[in-house]
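A protein chain is absent from this complex, but the other protein chains hold their places.
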């Protein structure tokens, strides 16, 4: 029975190919840029419907972990995981349209911004009720195991969601049945305005893994290569039938809880400190030092990204809003 | 931060006074006898309304722990904790009347058998929904702490209840706020027909204490003196403001889940093995060996108990059923 | 041919669907080796194996959540609640995850959540509830509540085959108290269709689940007084068979609604409202509701008897309404 203490943080520069690193960089930058565009432009221009939550500073987590997914693996992201949608191949056009409430958005205007899901891409739509996705993802994994498939389920949550009963029930069910699932936690030190010490008496979410007899690992969530490596291990473990793991990524929310929150309750020094650990420059610097990328390539990458987003914004703006009567459609199965 | 591994079982014969031991013996025997009377006589005679759950073989747990309560401490028992009601001074008469659905029963016929509660005795009535009592007991402790009172809350559950989300949420809340509460678990190896390995991946419920940064202790639940000692420590700790503890009592359910269940799914050897560890003869033998009690005293104690129960049964049988119109009373506050 | 009890009918229905569709599996507390608290899943572990008959921890929310997840990847899970009262612990997963999924993002949730409801066995406040109206304001869910063994089997099969989440409320009082001959052949009872249990001209009783029998008994008694009652058994409570409801109201012009859930906020309100809006011109008398009073279900026999609608209560109300 695995009862190890949560592992120490480890940063690894192990043999990750240049190609993969570029891919990681691309998705992180794409994620950052889309969210910047949404929050800092479109939202302020009044073009976004509803509130906006971004994962600025946390891009390494979704990107460095979900990149390991096989096509038929399934993922249940949470509200700071834009990168996952991109990696799963949901188009930037549909995503921007989603945030603008258009008919061409991922949920056709039915649900809000990051509540995106599409079973064609094996992405389960987030419901607001935190940690509800834990039993649901466990159910996917249960079916995989039952049918002898080598598929895995990835389940994402923030530190705050861990307090919900559904987190406990879902993780317990998954560990009792040794299901092929990985529980990823982005621990960004806050749940809205509530700091960690008012959420849990333990120091680390990973300290809870022991309660379910699964491995718990703590990883620098701002080092995409560390995220990549730790995730690979946990996913492989799940795929090989060895059961669930808990992987905690230490990170920091570089914004307020949502666009309307100035995070006045967060000591400014923390932002400054974590700014230095921004995962994107960190990878860029590393790659440049290793001679794996040039500034010019980076600039080109960024340019390409901006073009992709420009195109998506235009496409979304030209997309129709849903018809009012669409309101009535799709509650029940229709032949 | 306390992260100790769950302690080993320890049996202690420490300085517990003869008087206390007699008291423990008395309450265990009273508990056993009441439940025997209810299940093996009154139920079979058709005098009990509804199903019957007993704690046969587990009497040491409620008795050895609740005996430490100060008058204004509060307790939230579960469905195998008859001893607690007795220790809290709820009369045998009212208890038997409760099981017979009489107006003189603890809940006046409104609720079923062990769903007894009385705030005059600081006993919170159990609701069927397992582990719902955890947040509720934590709320009592929260009020005690808020008001600077030296009172504690005791909360009891079985091993199965630990899987419920409310258990997790309640324990987490209590540990975050370092509330004066103790979580007692009777681990009797089964939840209805479901063995431990289908309930949790850990071996011991106490292994979960670490996830909440509280001490977790494993105690022989069939040794009332060990129960007594461990409970004293945990309760003292809570009272001194050091926060919650989890105390797991290993025991065995010497019956089916309820009176209609023959426990066909339990290997017979287990019953035989645990029969040898019956907490009542165990204490009797120990006390006799120490010269603290004679067989005659024991017989007299039993005789007295039977008389008490005879009286209570008679009283209950002579008690009226509630008036049909009582149905309508007491939903809302009435001046 | 042998008579089949209501509980056995449910068991047969599940069994047949599990035989014919390997996507169907069951999960819940004590459904495996024990065969379920009421033995609905008896023998299934042995026959279908532990992969398809899963004993779970006591985690109603996770059980429902897991069923939702499994359904997303192609399974057809059946969840057993040991008593339907415990569905309160899964309320969030049902109303927010399951019910809204298809609407929000097109992902259907073909799951069944079933369990024993209702009183009459001195179960007290937590083992006797009728929970349908907790869910009636949640579009996306379906609710069925059979009153006969035939319907019990036909509706569980329809529920399992349905593409949407179905709550299946079986009445524990009926489990072993009613039996009938069931057809040899494979049949279903379609969800959404009420049935007239008794034709009548003087007034209609609209009802479902166990108290359907109360209505029928009362109707028999009143037939002797020449009051001919039509009894409509809804079978499905969500979505309601509005056509059947309005039809019987328009036919007899007087309506009693009878259910075992407590009065205020019970399903009867919705039924009455539809009639009062859409068959108003046909009404020759007030719409009468018969239901337990607004209290938890009490435990002691005199209280529970007072609480539950009795044949006498129905007779009295019907006599009065007929004379209106």
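Chains here go by letter, A, B and C, matching the order in which they are written, and residues are numbered from 1 within each.
Just so we're on the same page, a residue touches a chain if its C-beta (ideal position, glycine included) is under 8 Å from a C-beta of that chain, and two chains touch if they have at least 3 such contacts.
What you are looking at is a predicted structure, and each value in this text was computed from that prediction instead of being measured.
K.L.:
One chain isn't shown here. Among B:39, B:59, B:81 or B:169, which residue touches it?
P.N.:
B:169
K.L.:
Where the complex has a chain not shown, which of B:30, B:87 or B:134 is the residue touching it?
P.N.:
Candidates B:30, B:87 or B:134; residue touching the omitted chain: B:134.
K.L.:
Could you please point out the subunit A residues that touch the chain left off the display?
P.N.:
Considering the whole complex, subunit A reaches the absent chain at 49-51, 101-103, 105, 107, 109-112, 115, 127-131, 160-161, 163-166, 191-194, 198-200, 265, 321-328, 331.
K.L.:
When the complex is taken as a whole, what residues of subunit C touch the one chain not shown?
P.N.:
Residue positions of subunit C that touch the missing chain: 85, 88-89, 91-92, 95-96, 99-100, 103-104, 125-126, 133-140, 238-240, 257, 261-262, 264-273, 275-278, 280-281, 283, 285-289, 294-296.
K.L.:
With the missing chain put back, which residues of subunit B would touch it? List them for me.
P.N.:
74, 106-107, 110-111, 115-119, 124-125, 127-129, 132, 134-144, 146, 153, 165-166, 169-170, 172-173, 176-177, 330-333
What we mean here is this: only the chains that are shown with their structure count from here on.
K.L.:
Greatest Cα-centroid separation from subunit A: which chain?
P.N.:
Checked the centroid distances; the maximum from subunit A is B.
K.L.:
How many angstrom lie between the CA centroids of subunit A and subunit B, rounded to a whole number?
P.N.:
About 45 Å, centre to centre.
K.L.:
Multi-chain contacts only, two chains or more: what residues does subunit A have there?
P.N.:
165-166, 169, 172, 176
K.L.:
Any chance you could list the residues of subunit C touching two or more other chains?
P.N.:
56-57, 59, 61-62
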